[in-house]
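Notes to accompany the following structure.
The complex is shown incomplete by one protein chain, all other protein chains being positioned as in the whole.
A and B are the chain letters, set down in written order, and residue numbers restart from 1 in every chain.
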Amino acid sequence: MTEVRTGWETVVGLEVHAELSTATKLFCGCRNVFGEEPNTNVCPVCLGLPGSLPVLNRMAVELAMRIGTALHCRVQPSQFHRKNYFYPDMPKDYQISQYDVPINADGWLELPGGRRVGIVRAHLEEDTGKTTHVGGGGRIHEASHSLVDYNRAGVPLVEIVSAPDMRSAEEAKAYVDELRAILVATGVSDGKMEEGSLRVDANVSVRPAGSDQLGTRCEIKNMNSLRSLGRAVEYEASRQIRLIGEGRTVIQETRHWDEGAGKTGSMRSKEEAYDYRYFPEPDLVPLAPPAEWLGRVAASLPRLPAERRAALAALSGSSPDSDAVVTVVRLGLDRLVEAAPPEHAALALRRTANEVASDTEAAARLDARAFARLVALEAGGKLTVAQARTVLKELMRRGGDPEEIAAELGFEALDAGSLEKVVDEVVAAHPVEWERFAAGEDKLAGFFVGLVKKATGGSADLGEASALLRSRRGG
Amino acid sequence: MPSRITPEDVKHVARLARLRLGPEEVQTFTAQLAAVLDHARDVEALDTAGVEPTAHPLPLVNVLRDDVPRRGSDRDEVLAEAPEVEDHRFRVPRILGEAP
Partner (left out) sequence: MSAREIAAAVRAGATSAAAVVEEHLERAEGGDGEVHAFNSLLADHARRAAVAVDRAVAEGRDPGPLAGVPVALKDNICTRGIPTTCSSRILDGWRPPYDATVVRRLADSGAVVIGKTNMDEFAMGSSTENSAFGPTRNPRDKTRVPGGSSGGSAAAVAAGFAPLALGSDTGGSIRQPAALCGVVGAKPTYGLVSRYGLVAFASSLDQIGPLAADVADAAVLLDAISGPDPADSTCLAGEAPRAAERLDAGVDGIRVGVVRELAEAEGMSADVVSRLRQAAEALAGAGAKVDEVSVPAAVYGLSAYYLIAPAEASSNLARYDGVRYGLRVEEPGGDVTEMYEATRTAGFGDEVKRRVMLGTYALSAGYYDAYYGKAQKVRTLIIRDFDAAYESFDVLLSPTAPGTAFPLGSKTADPLTMYLNDVCTIPSNLAGHPAISVPFGWGDDGLPVGVQVLAPALGETVMFQVAAHIERLAP
């Protein structure tokens, strides 16, 4: 695949729909919950019954302002429009959305690597109901009929539209990952792709490397995980390059990602092109959040992932896009690193990223001060690496005090003098091997270190032991 | 002002509005809509340069409701009005295309 790609650049823009974490729907008091019995969270408004009218949810507006501010958008006076099209999952046969004056415009999101992706807009709109296709294995085209549940109809969404600023499937995934982290950190959405509270459509095009013109794009829908997003973008870019290579042209269209087949397919039906006939929603009045409200929203935002990565990087002397920093921030474990003595931040970062991160549930419970004391014990040579790991495991399992745990386990680091003694004994017991090591057969270092480890029951600092062996040999 | 509405335009809007028209209806509606649109041409004379459009007759802003759940409708009462129900859901004939 890569050889086909040479000389081509992939261009990706993403449209992300995120369900807002409100208690109620966007325009009515029905509860915003997932997984209830069908058609139990409905009312005249979200069923679009004749005579019903929408009333805007203040919290939905506030959450939209939060994500807009977090994405460095201009939060501006806005208006709702109706987007008209017939579809059974839409009770009014129009969607209340925002059009030419969205609540948030012109922002950016910084990827861990430092690249900025432009945010064109992040607007409010209502979700549709859920359609189940009956017969034909649940596939729309082969189904005999369909069933509609309107529990999801009217759930508040924010649609976040990026600029076509991403250049690979990897970047597209990194963008969604970062966006999800921001949505979760700001409390705007739970960001669950599996439950559909985060849905991603990708606009993919290709162009000759070095070109500054955009190629014809296709919109890819139905990707249910980051992995399928990556695969779909890869597949689609290759498909387009192949088409162009064969002298054919890419048609602008919406394509459906088939996870099983690993392919995108055209979604065009016999339907004519849509004409949404947007016009201002007359049942709602314009929205113009006062500066004071905006100020409160901005002041209440938590530190965002990019800022936290920069802080951790500075603290630990690593790079903001290092795996350790990215992992720790993604899992929200910054507090552990920050609680450790600053001179041991690098060690604290390593332990957090490597050990703590492997059990996120226990990590959430881990007491930062206890963790900090453990890091100090290890850094001060009171515990060896292996002992420190064991104590950490216990600490995560049952909490408590690291020194007490270490004492319980009988851990006591050998001081430098007693380690030397052990090394002497080991060398004396294996003269032949020592001679070979002294003559330069370096791999025997492992042999001796292993013996030291065995002799001390694992309590020795093996790095120290290795250093002693070498200095005894004379380098 | 755009050119006069044609029978093709009428067929197009009927499709968008999910209405079926017979050939005679297309002719009748085309003539009737053309008459109304011709009458609307009197606004051509009005200079509306720099005039803001009015979407709402009164200048209200920021009408909001608190995010507090309220009891919705009774499912049985709602489904009793539906032409066809299956499995507590609204049943519809097969759908040929995905949502746009």
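Note that a residue touches a chain if its C-beta (ideal position, glycine included) is under 8 Å from a C-beta of that chain, and two chains touch if they have at least 3 such contacts.
These figures come from a predicted structure and were not determined experimentally.
Visitor: Just name the one of A:282, A:295 or A:457 that touches the chain not displayed here.
Guide: A:282
Visitor: Since one chain has been left out of the picture, which residues of subunit B touch it in the full complex?
Guide: Residues touching the hidden chain, for subunit B, are 1-2, 5, 9-10, 12-14, 16-20, 29, 32-33, 35-37, 39-43, 46, 48, 51-58, 60, 63, 65, 73-74, 77-78, 81-84, 90, 92-96.
Visitor: Spell out the interface residues on subunit A facing the chain that's missing from view.
Guide: 44, 47-56, 82, 84, 86, 88, 91-94, 146, 148, 271, 275, 277-279, 282-285
Everything below uses one rule, namely that only the chains that are shown with their structure count from here on.
Visitor: Rounded to a whole Å, what is the gap between the Cα centroids of subunit A and subunit B?
Guide: Taking the mean C-alpha position of each chain, the two centres sit 40 Å apart.
Visitor: For subunit A, which residues are in contact with subunit B within the complex?
Guide: 22-24, 28-31, 37-44, 46-47, 55-61, 77, 79, 85-90, 128, 131-134, 140-141, 143-150, 221, 254, 256, 267-272, 274-275, 277, 280, 282, 284-290
Visitor: Which stretch or stretches of subunit B touch subunit A in the complex?
Guide: Interface residues on the subunit B side: 15-16, 18, 55-56, 60-73, 75, 78-79, 86-100.
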